[in-house]
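One structure follows; several queries about it will come next.
The complex appears here without one of its protein chains, the remainder shown in place.
For reference, chains read A and B in written order, and residue numbers begin at 1 within each chain.
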Amino acid sequence: MGFAKIAFGLVHLVPLLPLLGAMINGFLTYSGRKVPKGFTAFVACGSLFLAFLISVGTFLYVSGLPEESRELTVTLFPWIDSGSFKADVAFLIDPLSITLMLVVTGVGSLIHLYSVGYMSHDESFSRYFTYLNLFCFAMLTLIMGANVPMMFIGWEGVGLCSYLLIGFWFTDKEKATAGMKAFVVNRIGDFAFIVGFLLLYWTLQSSGAATVTFTEMRDAAPMLAGKTWNGVPVVMLVTLLFFVGATGKSAQIPLYVWLPDAMAGPTPVSALIHAATMVTAGVYMIGRTSFLYSMAPETRMIVSTIGFATAIFSALIAFAQNDIKKVLAYSTVSQLGFMFGAMGTGAYHAGIFHLVTHAFFKACLFLGSGSVIHAMGGEQDIQKMGGLRKYMPVTYKTFLIATLAIAGIFPLAGFFSKDEILWQTFNHYPWLWVVGVVSAAGTAIYMFRMVTLTFFGECRADEHTKHHLHESPASMTIPLVVLAALSIAGGFLGVPDSLGHLIGWEHSNLLEHWLEPVFVMPREHAMASHSTEYGLMAFSLAVAIVGCYAGYVLFSKRKDIPAALVARFPAIHRAMQNKFYVDEIYQFLFVNNLLRLNNFLAKFDLKVVDGIVNLVGFLTKVSAYISGAFDRIFVDGLVNLVGNAARWGGSALRRVQSGQIQTYLYYAVGGVLLVMLYRLL
Amino acid sequence: MVSLNSYLVVTAILFALGLYNVMTRKNAVGLLMGVELILNAASINFVAFSHFNGNHVGGNVFSLFLIVLAAAEAAVALAIVVSLYKQFGTINADEADSLKG
Partner (left out) sequence: MFPYLSFMTFFPLVGAVLIALLPKEKTDLVKKVALVATLPPLAAAVKIFMTFDRGSTAMQYVEGPYNWIQAFHIQYYMGIDGLSVSMVLLTALIATISVLASWGIDKQVKGYFSLLLLLVTGMFGVFAALDFFLFYVFWEVMLLPMYFLIGIWGGPRREYAAIKFFLYTLLGSVLMLLVMLAFYFYSDGQTFNLVELAKQGLHQGPFANPHFRILCWLGLFICFAVKVPVVPFHTWLPDAHVEAPTAISVILAAVLLKMGIYGILRINYPILPQETLYFANMLAALGMINIVYGALCAMAQKDFKKLIAYSSVSHMGFCLLGMASFTPEGLNGAVLQMFNHGTITAQLFLLVGVIYDRAHHREIAGFGGLAKSMPQYATWTSFAFFAALGLPGLSGFVSEVLCFMGGFKTFRLYTIVSVSGVVLTAAYMLWTYQRVFLGQVNEKYKGLPEISAREIVTLVPLAIITLLVGIYPKFALDLLNTSMTALSQFVDAKNLAGL
């Protein structure tokens, strides 16, 4: 118990350690000092691994506490404090945050380790680890933050790091643009998030509970019932706005467009940020604010609908992609859709469960794809791969396991988590269940298409590449093996109680029970019977198996069938390949119009607003000219008249001044005579 | 007994001669001599008035003053004439007309 207790005492270091690592590496990067790569790697991996150890200890400590007291707040110092608005720098330690801490630090450590090998030849090695550590800091702040503003620090922080890492190879303009797109699209979500937060805060404040911490908000949430704004229930508005925020961060319709582009970043980044952790922030956020979502059934339905719509939509796109990372990206979008589908049913634990297992197998898949790309010398097109199974056995095996897991094959992780989602959906929104099953089948097919094209059959690479094909170094394969193992075992965290019951394992859904105190559940919903559950399980398993087999067969032995389909429906295929032209539509509708508006306003500013100013200036000048002319001609004319008169008089009289003294004497004598004459007369 | 009028007639003639001299002579030195004549006319007038008005001493004093004044005036004026000559190379009063407007 000693270790656990000490670890809990250090829990605030969990986000701070990666920050420290980022600061050390960042400073070294900035100063341009040459340090051995080993040191950089040690600082980066070590800080995160230490954080992982503390998280494990914290988990042990908290799980040793009685269920009702598994909610601890660690306050560091006050942050913003103004008027009624008070937010501390504080961390909330409860089962939900611990679960994610473990995932982030655990999977994060593995990916850090993997990156050491993957990035070993990159000249910006230390800059990479600076960003990666900074990301872990931000992500941990996001999940540990005890209040909304703290969460928002992390929320924006991960966006920043995502921006930096997508555009890591910034000399490539396209990659830099992808980073910018990610940040700006995320900001659109943030806009909604901020508005939702403001609305929530002031509604609570007007009810006398001015608070931003999650626990206090949860306690005050019942007061929100019946509160409306413009006739719409506040809770519904807030949850919807939060969800829009989540669609930005977690790449759901309509804001998913940034994620496929985000694959421009280094592959481990895609694994960590764009698969395992950051993109699940939206799911986490809904879990964190479950007290609101449980009060808003309409929103939940929208969340589920959007989730499953995204799931099937992106699955369709994934079919036609040839870039190995793009396939995985769309599959991530699709799986995130499943998670939102679960969150919408109110079975929050199911969403979080899928989040955890998805982190395992999708990280494994991305790292595996990274290993493949590494071996192929940067080639990402699966049409140019094939037969890699012989060259990279470890990668192949782990990749296959993860693929089976994502496809939902029993007893791998994906089976349990996806099945839980489908089961809950079946009970709440049966028609969405259909969509879910179809997407699950789709997942199995396109994933196996990718595996088949990559690892089976003949190698389609050119001779040069073929010559260099090799298995990746240990620092890359070890994380693969560990993640593959987790993809197998992860599912046993959440074996449905009904299944566990069969083999005499009561409360086998460990994760559900562990998370239970965190979530505020919606009203009890009638569930179908156990026998239905078994039936559905079998059905979805069958679908998965058929899907896997179909995916294998269609793209190895019967290539004619997909080819025929493509030939039959070329338009549909082209649309799928071009991602249904969503990017183009957005570009046309929003970006172009925004730019047009900008240019118009700038011109307006220059021509009209400034024009008015200059016009006023011009008119002033004109009137000044007129009054100046008046002044010159009329007023000054009078003055000059006086002056001129004096001058004329003077020039007439100057003749008198002869300068000869005798002349003056004549005048004087003449004057005297005149006076005398005057006196005489 | 010579009457006051006789004196006055003499001095008036003397004054007129001086004035005429001053007004017509071109030579600056001659001009000064005219001034002397005018002063002497005034001087004689002072003495005559004094004599015929209770023999006051005031008129005599004034005439003495006038003599001294005339001497001083002659000294200054001659100095001016000398510098005039230096400046213009002539003592013709007509040519010294720098103040002509």
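As a convention for this text, a residue touches a chain if its C-beta (ideal position, glycine included) is under 8 Å from a C-beta of that chain, and two chains touch if they have at least 3 such contacts.
As the structure is a prediction and not an experimental result, all values here were calculated from the model.
Trainee: Thinking of the complex as a whole, which visible chains are touched by the chain that is not shown?
Mentor: A
Trainee: Among A:G157, A:G386, A:G408 or A:P522, exactly one should touch the missing chain; which is it?
Mentor: Only one listed residue reaches the unshown chain, and that is A:G157.
Trainee: Which one, A:A4, A:V35, A:L60 or A:I188, makes contact with the chain that was left out?
Mentor: Result: among the candidates, A:I188 touches the missing chain.
Trainee: Pick out which of A:F42, A:W202 or A:W505 touches the chain that's been left out of the picture.
Mentor: Only one listed residue reaches the unshown chain, and that is A:W202.
Trainee: Using the touch definition up top, pick the residue from A:G64, A:P570 or A:G617 that touches the left-out chain.
Mentor: The one listed residue touching the chain not shown is A:G617.
Trainee: Please identify which residue in A:Y30, A:W431 or A:F539 touches the non-displayed chain.
Mentor: Reading the full complex, the residue touching the unseen chain is A:Y30.
Trainee: Could you pull out which residues of subunit A are in touch with the chain that's been left out?
Mentor: 30, 32, 77-85, 89, 149, 152-153, 155-157, 160, 163, 167, 170-173, 176-177, 179-180, 183-184, 187-188, 190-191, 194-195, 198-199, 201-202, 205, 229, 594-595, 597-599, 601-603, 605, 609-610, 612-613, 617
We adopt the following convention: only the chains that are shown with their structure count from here on.
Trainee: Just the number, please: Cα centre separation of subunit A and subunit B in whole Å.
Mentor: That gives a centre separation of 119 Å.
Trainee: Under the stated contact criterion, what part of subunit B meets subunit A in this complex?
Mentor: Per the touch definition, subunit B meets subunit A at residues 19, 22-24, 31, 93-94, 96-101.
Trainee: Which residues, counting only subunit A, touch subunit B once they are in their complex?
Mentor: 653-662, 665-666, 669
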